[in-house]
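Written out below as structure tokens is the structure these notes cover.
A single protein chain has been omitted; all remaining protein chains appear in their positions.
Per-chain numbering from 1; labels A, B and C assigned in written order.
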């Protein structure tokens, strides 16, 4: 029963990625976790969004052993699992190759905060991972990708920093559940596009002044938040 | 009865922003005022456009006291109210994070008039606010944002200049009613995109010659206008 | 009866502009002429595409006198008429503020032929008008715009060169009938976007070599054409 609800939400998160244009072809995947059951639901590998159903999602434990499902899980599953194991506060992960976030990842640059749209979502720049070592690439590549993300967030609270760029690859986002993670993927793409365009128009554009940045972040996060409904 | 019509028009204006792609996620909001009743209708905070109904709009007086509605109004309400209190000629306000207008706001630049599409809508550059002071940010931030907009329009007629950029944030537009404000938001995004692209193609592009600018503005505004239906 | 067919085709051409995203808001207009009757059908001024019907189109003679219709014709009518009077071979005209063609017009640059997509449609660069004089702007502005277009095409065959940019304003296209003119407006926008992007990627990009240009133009035009159906 509970796992049926997990399947429905993870399906909805995957379809939200596709509807938003963030996951062309079969790229991209969203997952969610039921912490009580210790079960993760994720998109099967290489299946088109048009043919995705709740029943086709793959259920695994936190070590990646398939619990339910006849298809092979997304090849990025070990990255999702590494984040779930390390960060107890998150309940969903979304990975895309969305156009502008991927552009920053390919350019190898963290995204500076150039406006309030960014400040509404991130307390600082959007972090970017270091390059994986040759050993990490040759080894458990997808799990090492998760480790690189955690290293990029060293000293930060993943509940406050909802995403990061994997260098040369693309963005991973997370949130309280699968749908929240997908919404962060949409927001990150918008932030990435605005920053890209801003620097094209004004190469000397400076990061938002600290007071304004914090004002906007705190409108939406923490005890003094007053955005949205109580 | 009259307030029901206000609700309908403000709903339609909000949906027009969403349909035009100017307000991704829950960003953006449109409001309208019934001057006779002294009542403003505005989008509730953080509610998605797909779920918005006329009944969910929040009605307040010009000081922001809720008159009708069970949801919290948009956090940008005090900016809208500041404009309504100062400018008796306007009946609607629309705020978006649309991609190109926000790019100019983040770049910290007023939009120069580089073509007749711009001249059809604005008698000069699209104004941009100054940065708010630390005190203004720490104080009544949203009301101060309204004050900054009014300062950016100092000496101009808000009935002739239908919008401005809030530096580091995004555009606010206004008009005779909520729908007119939303239409100005659409036009401003188009103007912003054309100017962005023009400067990329030709960094030395010059503002439209004054006579041609005025010709186009007067085709659509003032006593000698001959665009549209009488 | 014949005029009813003209109305239908001109309606379809206007809707094609809107569907293709070339005419946001109420910008843009398409017209067609019945040479036998000496009657031009054109979009009314400032009417949204969503509400446009064949019955709302305005019919005029070649001097702009309204023959049928209760609405005011597009303010650009005198430009259309100037082209119809000068060029007997054309049967339709389309004007848009499409994003990339307008960018070139605002940048004040003819579009060089950088690829075969361009060569399929134009035998050389897409021409651009000179600036109108102060007198022309103050006088019969829209008719003078038509004169400037004809001057930009001096020595060229309007049946072979299906469009031009009006400097600081946007594109005008034409063809055998209204729908053909609208299709040329779509093609010109694509050509304009490709050229814009090509120069961004490679500032030193050179015009297509003459032999390849002519090969492509002649695949589609003239006695040796072999593109499309006989």
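We take it that contacts are C-beta pairs under 8 Å (C-beta built on N, C-alpha and C of every residue); 3 or more make two chains touch, one makes a residue touch a chain.
Only a predicted model underlies this, so the values are computations on that prediction, with no experimental measurement involved.
*Asks:* The complex has one chain that is not drawn here; which of the drawn chains does it touch?
*Replies:* It touches the following shown chains in the full complex: A, C.
*Asks:* Out of C:114, C:153 or C:173, which is the one that touches the chain we can't see?
*Replies:* From the options C:114, C:153 or C:173, the contact with the absent chain belongs to C:114.
*Asks:* Of A:168, A:211 or A:228, which sits in contact with the chain we cannot see?
*Replies:* A:168
*Asks:* From the list A:38, A:88, A:108 or A:222, pick the residue that touches the absent chain.
*Replies:* Missing-chain contact among the listed residues: A:108.
*Asks:* Just one of A:47, A:90 or A:201 touches the chain that is missing; which is it?
*Replies:* A:47
*Asks:* Mind listing the chain A residues that contact the chain we can't see here?
*Replies:* Residue positions of chain A that touch the missing chain: 24-27, 44-47, 71-72, 75, 97, 99-100, 102-109, 131-132, 134, 137-138, 141, 168-170, 196, 199-200.
*Asks:* Name every residue on chain C in touch with the hidden partner chain.
*Replies:* That gives, for chain C, the contact residues 114-117, 183, 186-187, 190, 193-195, 197-198, 200-202, 205, 208-209, 211-212, 215, 219, 226-230.
One rule holds in what follows: only the chains that are shown with their structure count from here on.
*Asks:* Based on mean C-alpha positions, which chain is nearest the centroid of every protein C-alpha shown?
*Replies:* Centre-most chain by C-alpha means: B.
*Asks:* Can you work out the rotation angle that lays chain B over chain C using Cα coordinates, in steps of 5 degrees?
*Replies:* Angle of the fitting rotation, chain B to chain C: 90 degrees.
*Asks:* What is the distance, in whole Å, between the centres of chain B and chain C, each centre taken as the mean of its C-alpha atoms?
*Replies:* 32
*Asks:* Going through chain C residue by residue, note those that touch at least 2 other chains and give them in order.
*Replies:* Residues of chain C never touch two or more of the other chains.
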